[in-house]
Each structure stands twice: as structure tokens, then as C-alpha cells.
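Input: one structure, supplied below.
Removed from the display is one protein chain of the complex; every other protein chain stays in position.
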Amino acid sequence: MNFDFSEDARTLQDAARRVFDETAGPDAARKVMNDDSLHYDEAIWKQAVELGLTAVRIPEAHGGMGLGAEEVCLIAEEIGRGLVPAPLMSSLLFTEALLIAGSEKQQAKWLPGIADGSVIGCVGWGEGGTQLPGSTPDTRMTKDGLSGTKSPVADAPIANVAAVTYAGSDGPSLALVDLSQDDAAVSVVETLDLVRPYGSIELKNAKVEPMGTSGAYQDFLDRAAVLLSFEALGTQEAAMRMAVDYARDRVAFGQRIGRYQGVKHKAADMYIKGELARAHAMHGAWAFSANSPELRQAAAAARTASLDALTFTAEENVQLHGGIGFTWESNCQFYYRRARALSAALGSRGFWSDRLVRSLEQRNAAAA
Amino acid sequence: MNFDFSEDARTLQDAARRVFDETAGPDAARKVMNDDSLHYDEAIWKQAVELGLTAVRIPEAHGGMGLGAEEVCLIAEEIGRGLVPAPLMSSLLFTEALLIAGSEKQQAKWLPGIADGSVIGCVGWGEGGTQLPGSTPDTRMTKDGLSGTKSPVADAPIANVAAVTYAGSDGPSLALVDLSQDDAAVSVVETLDLVRPYGSIELKNAKVEPMGTSGAYQDFLDRAAVLLSFEALGTQEAAMRMAVDYARDRVAFGQRIGRYQGVKHKAADMYIKGELARAHAMHGAWAFSANSPELRQAAAAARTASLDALTFTAEENVQLHGGIGFTWESNCQFYYRRARALSAALGSRGFWSDRLVRSLEQRNAAAA
Amino acid sequence: MDFNDTPEEAAYREKVRAWIAENTREYEGLAPPRTNEDFVARQKSWQKKKYDAGYAGITWPKKFGGQGRGPMESIIFSQEEGKSAAPTGLYAIGLGMCIPTVFTHGNQDVIDRFVPVALEGEEIWCQLFSEPAAGSDLAGIRTKAEKDGDEWVINGQKVWTTNAHLCDYGIIVTRTDPSAPKHKGLTMFIVDMHQKGVEARPLKQMSGGASFNEVFFDDVRVPDSWRVGDEGDGWKVALTTLMNERLAVGGKPGGSPDWKMLMDVAKEIETALGPASEQADVREEIAKAYINDRGVKLTQQRALSALSQGKTPGPEQSISKVVVAKQMQELSRLALDLSESQGFVRAPEGSELDKLQSSYFGAAGLRIAGGTDEILRNIIAERVLGLPGDLRPPKDTPFKDIKPL
Partner (left out) sequence: MDFNDTPEEAAYREKVRAWIAENTREYEGLAPPRTNEDFVARQKSWQKKKYDAGYAGITWPKKFGGQGRGPMESIIFSQEEGKSAAPTGLYAIGLGMCIPTVFTHGNQDVIDRFVPVALEGEEIWCQLFSEPAAGSDLAGIRTKAEKDGDEWVINGQKVWTTNAHLCDYGIIVTRTDPSAPKHKGLTMFIVDMHQKGVEARPLKQMSGGASFNEVFFDDVRVPDSWRVGDEGDGWKVALTTLMNERLAVGGKPGGSPDWKMLMDVAKEIETALGPASEQADVREEIAKAYINDRGVKLTQQRALSALSQGKTPGPEQSISKVVVAKQMQELSRLALDLSESQGFVRAPEGSELDKLQSSYFGAAGLRIAGGTDEILRNIIAERVLGLPGDLRPPKDTPFKDIKPL
């Protein structure tokens, strides 16, 4: 049995971590937050691209490294840990969409640019309302083209191309949108996340190419959920470390607050929720790379557990810091806000816990 | 504003409490539990009757004290606190059924016996399955009489008369069953509560009298919920006291465990849940006595909150005692088991939290 | 049992309601003040009216310019005031906490000089207790005051001071004897906030707003006659002040989301299986919210009843904040989750979602302000249930020699 990441994957992760330790983190996030003219940190983006982080999953034929799920999952974790203010997750998710739903031609056209960083991709499924990733979008395809509004789309304001959902004949499906066309208008959208840029993509009879079947979109959701779980895990662990470090130093009533069980047990719960989520995320990474039928349930469990862990940790990190944690100057806010962003990123926990139970029911029925 | 119990009600409560402090409590409960031939403690029953505890709500015309909701609620709380091993709650609930749904003739026939303790009443709504108090029973009324099985019915093995539910023309309704008749066969039923006796009432074309409308039954449910909430509150507070007293004395790692925040915060949560439940129970007592339209929501909130408080306290009381709390000799088991009994007594929390929201929706609709 | 006013209470309510209606007309429909000056002016005008009409310091002893009435009258007045357009808030801390401390522990000169002017609304007060290293552990105060002739020289930093930038005076707790044990070496003074060496900076919160200040003291001189209580009694004196705060920070901010808002939001959200408000998990949360929100309100009504009956409220009051703050955080988060994208995009000013978004941030602060969830649980367990205190280092070590364990 070898339910662990490969040495190669770990090596790549360490490389990414070293870079982000130096360049990213709360300070880099704050820099982007405080400068309205800044949507992301180009220096970090360049370094990440040089390191090949946008190319991991892209076949060598298209200028990528042709690596597997394990590698991209661990990269997602480091992106989350570093609150990396660059459109990496969006490009990684776009890549997965193209890999599972895109035609050979579409892949050949866009993947090389993603790999060398000259193209930034993003994924749009929401429409500004209370839609779920599973519900049929209002965005419609007619003979004149694709019409509708996708919002909020992470990194849309800086992206060149988007994979968006529309009402396919048999459920939500993906379409490929070249954002340089004027039939796709992107405007900035303000959200609770003050670091990552969000946009609205308005499509008026946009000339777009359909990407794969509605089934392919469902499979994309599973893979996206696994990647987002690893991003959440990284962010959660960073927030937990911040809380633990503070509890080790901060003194109240003559002793370090980490000595109080009220604080200690809270920190232990952060760890417990984090490790449960990690186990499911690893299960997802395995099912992803092995293309196992367990992927649907593993992905749903990973997404649900990672959101629970991150939300709890982000909230209790503020609590554990006391007054100082509630200030603008404290870094607690980045985790508190990012937890909201990751919740909204692809349907919040309710959607995924239900999807989990649904898939368990199907497996039981099949087994019976 | 005077959102508090009257002096008279408090005086009666104190009297009941003094008696039960001496006679009832875990030891009395254990005595009944350990002796299979014993269904209840007759001495306690006699004292309670002499004190008039079965007569509080019964009109003076029928040999009672003609007192109000406040008094009976506080008596229920003391019954709960003392884990009183006597059929008091059953008789009180039966009395409420008769008062709200019974005819003048029915009241005249049964209430005097309840008041002087010569008659023990009980209430049967369940049918041994997963029925809810709101669902229509399988027990049916035909021209030949009432047929069906009510189980588990608290105190049925020692009761003389029962109010049972059957499928009325417009929903579940109450009927009055004289248990001395041979068309009503009572057999003992084992439950998780090893102190209070439970029985199954088998009805074969039983000659019974209908009691009131289905609406009267719904109103009975509200009043019963309020009384059961006070019983739960009393039991919860006793369990909390037991936990706190132990935490004050028990020493681990050189200090009393009550000093550890892990223990302290647990005890605080017992208190917080208890006081929230108490506030709603008092609201219920007021709505009960004032016959306020708020009774439905107040009763549902009281029942839900009191079950939450009791369940949490009963479970964490064992936890806080550690190994010793898990032994047969420890009194923790009485609260742990009684929490199950009170949950099952009239539909568990899910039924009542839904009933709460339903009534809030109706009030909003009415207000709008 | 009843929820009604006594005849006396009803009569008083009638009287004040009429007076308030009469005197708040000019504030009705006013746009929110645009500048600090407007804000202060509006608040002052209302305080002055109350003062002239004998509705200021309702519970204060007559000899301090108060009305010498009971707590119920004061509560009834605030309830009616709250329903009106009256501009309130600026004096809550000064007249609610600071001045009562001054007339309880200050000398006659100080009382004569400050109390009437404050009650009239002429001078506005703030409370200068918390410090970066003295939050939950308030006695850890480091701001020092050193005696120089018959003056004291204050140096240090305070934090979480409400409206410091609008205030004229404040009460400040300082360490005057570092060689005394922690709780013994403190002394309280009155300080002139306009004096040179006093600098108030807005303290921006996680949410972006800034309703508090940091206040820096650099060689600020205070006459010994402005001392409140004896030298070294600062802790004892501060406790009087804090008594009042515990009551103040009872519930959650008015108009913050409750079960009703969750229900309304959920009604509007269409799911595959009908409106979210019909889903059992959402209904559970609505029920939980009702039980917590309403349960706390009812608990507060138990306290009012006690006061109305001339009794002291029971300890159950202590549950209020710890319940509502966490409830507020969970309810807001759940409603935002249910709203998916819409709950994440900055919502239009004043919309329900806007309220939910701000309260999700506000709740994180409310769980800390005026006693964290953890401190409040300790207080309940120790003072209400009688459990022993946390094991602490010896209390008699001189402050300057305390080594953190």
C-alpha cells in the first residue's frame, strides 16, 4: 500500500513552497489589496511560470510537463498556503476543463500559451445569483451565438480566455470564450475577497466553441473540487500555524494563552478537521489520478471537509487572536475573507455534501 | 413587567422540592430499577398525593386545587429534578388531556380519582414504530369500538385509565380508555429507561369514549410539550449539578479538574443551554396560562431547547466523570437514560423544531 | 406572569413617549450627518433637551444632577427613545460608565467641575483602559504615570477607545507603582483629550470600518487633584466602571440579522426541491436561531421583571453575549452560503445581504469585545457555577518581576 504522494510530486511541491515562502504570503496579498491598480503580482506570476507551475498537467506535445494529478494537487495546496496573489488556480482549473472537455484542436490552440504563461485562463459557472454548479444556467446558446452573464469569475479581469457554462441540451455544459473578442465584455466585480480580482463576463451572441458534453462538465466539477480542496487545505494550514504561533507567544494572566485548554482544544480541533480533510483530499487525488469511479464521492467529501476545516480555522484564528486579530493590520482577515471566496468558488458546502450522499446512494444501489 | 412565577407557585414548588429531596433522587430511582417487582415507589406517590401534586390543575368542583399552569409547570420541574419514580407526570399529562378535550361528564368521572390519587392516568400516542405525534395513528375507531396498539406508554402497567390517540375523521384525536376493561390489554414493554415502567395497550374493539376534536389534541400537544420541557429542565439541572460538584472535588494532575477550561467551558455550556431552555419554557408557561396564540411556537421552542440542553448535559456529565461515570454504580446513567426517555416521550426534537418553524411561518404570514 | 407595564410604569411611559414625540420631530427624516461636527452637534442638541427637561441621568442621585429614579424608568425612557428619531450613542460610555465612576470615586472639586457639564452634554467622555498587552487580562496595564510635584506624567498607549477623536475628557487607568503586585500598582486619572501629547488615531477594523481609536500619550501632565480614587486603587475603581459595561455589551447590535431574516432570505432562494426555507437543514438553522435570539431576549425580560419588582436580576444574564455573538456569526455565514455567488459579491448598500455580509465580520468582533467567548465561559463557570479558577502564577509578585510562564 502506498497512499502517499510520490517523491517527484513532493519535490515539485517543495520547489513551489520555497518560491512562495519568499515571494507570496500575507504581505504580498496586502500589497495587491492596498493598490487598486494592481490585480495581481506579476513578479510572482513570472516566477511561478518559470517554475512550470502552469505547465504541470499540460501534455508535452503542447509544451507542458505532462505530469499527473498528484503534482497539480500539491501545487494547489501551496497556492492556498501562500494566498498567492496571481491567477494560478484559475489557469489550473481552466487547464483541467480543456483537458477533459476540450477538442484536440482547442487544446492545441490554448494549452501552449497557458504552459508558457502568455495566456491566462479562467472558469465561469455562476451568474451572480444563487445558482449552483449543478443547476442549468440562464446563459443560452442560439444560432447567433452565446448570450448571458457569468459572474463572479475569479481572475476574469486579467484572463485571456474562459471556460463558461451554458444550458446544454442535456444539462449544463462548457463553452470556450476568447475574451479578446468584443462580444465578451469583462467588467470588474467587487467581492468579499479584497486580494483576488473578480469579473463579470457579459456575452452578447458571442462566437464561442462548445467544449464537450454535459457529462464532461460533471467530471470537470469533480476534478475542480479536488484542486480547490487542496487550495483550501493549504490556506487552512497557514491559518492554523498563524493561530498556533500566536498562542505560543501571547501572554494573558501571567501565562502563554496556549497553556489554556480553551485555546489548546480549539487548536486541536483545527488540526483534527484539517487532517480529516487532508485524508479525503488525498483520496480525491488518488481517484483523480487513477480515474477511479470513487472520484465523485471522494471529490465531494474532500470539498465538504476542506470547507469545514477552513471556515472553522479562519473564524477561530480571529477569535484566538482577540482584539488584535480583528484589526485591518492583522493578517487574520486574509484567511477570514479567503474562506468566503473558496466557499463561493464552486458551490458552497451544502451542494457538495448532498452530492456526496447522492453518490454514496448510487454506489450502494450498484453494489446491491 | 413580571415575567416570573408567582410567589404561590414558588411556595408549592419549594414544598414539592423538599419532599423529593428527602424521598426521591437517584437512590430512590436505583431502588425501583433494581427490584423487578417494583414499578414505582408507593411511599413517594402517597406523599406527593397528600401534598396535592396530582390535584393542582383539577377544578375544586372535582376535588382539586384549581390552580394554573405556573404551578403545574414548576411541579413538573421538581419531578424531573428528583427523577421521581412515581406516575406523576403521566397523571398530570392525562389531566391536561381531560381538561382540554374531555367532556364535563368525563371530567366528573375521572378527575376526582386523579386528585385523591386513587386513579393513575396515562397518555398513549405512539404505536411502537417511528410515528410522530402529528401523524395519523393506525389505531382506528369502528362501530365495534377502538382497535390498535399504543406503545410504549409510560406508566401504563400501573395506570387505571388512558388517553390514547386514534385516526379521527380530520386527523389524530384522543379517546378515553378504561384500562380495567378486558378489551384493553396492557403488557409491560422494556425500554432504555430502567426506572419508569412502560407498557403496551392492545385495544380490540375496545368500548371507549372519544375525547374532543383533533384541534383539541393539537392544543393538548402544546401543553404537554410545555410540561415535558419543565420536567427535562429539572432533570438537566440535576445532571449539571452532579457534574459541577464532581468537577469541584475530583483531582487530576494535582489540581481539581474544575480548574481546567476544558471542563469549565463544558459546564458553562450546560448552564447556557439550560438557561436558554428555561427562558423558552417560562415563555411556554406564560402562553399556557394566558392561553396566548404564541403557545404553539413557545411550546415547540421550549421542547426543542430543553431536549438539546438535557441531551448535552446528560452526555457530558458522563464524559466529565471519566471512567467512574461509565459504571453501573454511578448515577450518571439515570440522566443518560432519562434523556432518551424524554426524547421519545412525545416526538423527538426534529418534530418540534419543524413545528416551531411552521408556527413562525404562520405568524409571519398572519402579520403580513 | 405578564409582560405588561405596572400602572406606574405605563404612566411614565405615556409621559416620556409624548415628550419624545414632541421633541424629536426636528430629527425625523434627517440624512445621516456628513461630518463629525454635524454628528456631534446633533447629539449635543438632543442631550441638552433631555437635560433641560429632566430626562438626563435618570437613575443618578439628585445631588449629582440626576433624577434619582429607578432603573425601570431609565429603561423605559431608552426603549421609547430607541423607537424615535432621537440621535443617541455618543454619550453612552461617558454618562453610562465614566461619570458614574467620577462621582463615585472622585473628589468634590472634580465632581463639581465635571459632572454637571457632562450631563448637560457640553463635554464628551471616553474610557481609556485596554492596551495592546492588556486585553482580556486588563490588569496587565503598562501605560505609566509618574509623580512630578503635584502633577503626574503619563506615557503609553491605549487601544479600542470608542470615539476618542470626538471626546473632551477621558478616564485613564495607569500603572503608578511597577514594584507593587499587578492589581495593586494601578491608579485612575481624568485626562484632557485636547492636551498636547495626546494623539488619537482611528483603528481600522478587519471589516474596513473604524469605530475605535488607538490613543498615544507622550509626557501628558495631569494634576494630582484629577486622580479618581486613591493611589494604587485603580483596579478597584476600574471595576466600578466595568460593572456597567457588562450590562452594556449585553445583546447584539440592533437591526442585526436574526431568524426572521434567515427565513426571508431562504424563502427567496429556489432550489431543485423548492424554496430553501422548506429544506430541513435550513429549517433546523432557523429554529436554532430563534431559540438563541428569542431565548436571550426572554432572558433579558426576566432581568427587567426583577428590576420592575425591585429585585436584583439573576446570573442568567451572563449568557447573553456569548450566545448572540456566535449565533450571529453562524447565521450570517449560513445565509451567505445559501446565497452562493450573490452572498460573495459585495451586496448593495442597505440590502439584506449587505447586512449579512457586515454582520459576518461584525460578529467576529462581537465575540471578542467586552469579554471573549472564552473569558465569559470562565466567568459563568466560576462566578455562577462556583468552579475554581484557572491555575495562575502567584498574585503577589511585583509587576516588574513577573516572568510569563
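Letters A, B and C mark the chains in the order given here, with residues in each chain numbered from 1 onward.
In this section, contacts are C-beta pairs under 8 Å (C-beta built on N, C-alpha and C of every residue); 3 or more make two chains touch, one makes a residue touch a chain.
Note that this is a predicted model, so its numbers are computed, not measured.
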Exercise. Looking at the whole complex, which of A:Leu53, A:Leu194, A:Ala247 or A:Ala299 touches the chain that is not displayed?
Worked result: A:Ala247
Seminar exercise, completed: Missing-chain contact, candidates B:Met141, B:Ala299, B:Ala341 or B:Leu356, resolves to B:Ala341
For this session: Sort through A:Leu12, A:Leu67, A:Met141 or A:Ala305 and give me the one touching the missing partner chain.
Result: A:Ala305
For this session: With the full complex in mind, choose from C:Val282, C:Ile319, C:Ala347 or C:Ala381 the residue touching the hidden chain.
Result: C:Val282
Exercise. Considering the entire assembly, which residues of chain A contact the chain that has been omitted?
Worked result: 1-6, 70, 240, 244, 247-248, 255-256, 258-261, 263-265, 267-269, 271-272, 275-280, 282-283, 285-286, 289-290, 301, 304-305, 308, 350, 353-354, 356-357, 360-361, 364
Problem set entry | Residues belonging to chain C that touch the chain removed from view | 279-284, 390-393, 405
Seminar exercise, completed: Residues of chain B touching the missing chain are 126-132, 134-135, 151-152, 189-193, 198, 251-256, 259-260, 262-263, 311, 315, 318-319, 322-330, 332-333, 336, 340-341, 343-344, 347-350
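Note that in this section only the chains that are shown with their structure count from here on.
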For this session: Average the C-alpha coordinates of each chain, average all protein C-alpha coordinates together, and give the chain whose average is closest to the overall one.
Result: C
Seminar exercise, completed: The distance between the C-alpha centres of chain A and chain B, rounded to whole Å, is 52
Seminar exercise, completed: Expressed in whole Å, how far the mean CA point of chain B lies from that of chain C is 42
Exercise. Counting only residues that touch at least 2 other chains, which ones in chain B make the list?
Worked result: 260-261, 263-265
Seminar exercise, completed: chain C residues touching 2+ other chains are 374, 377-378, 390
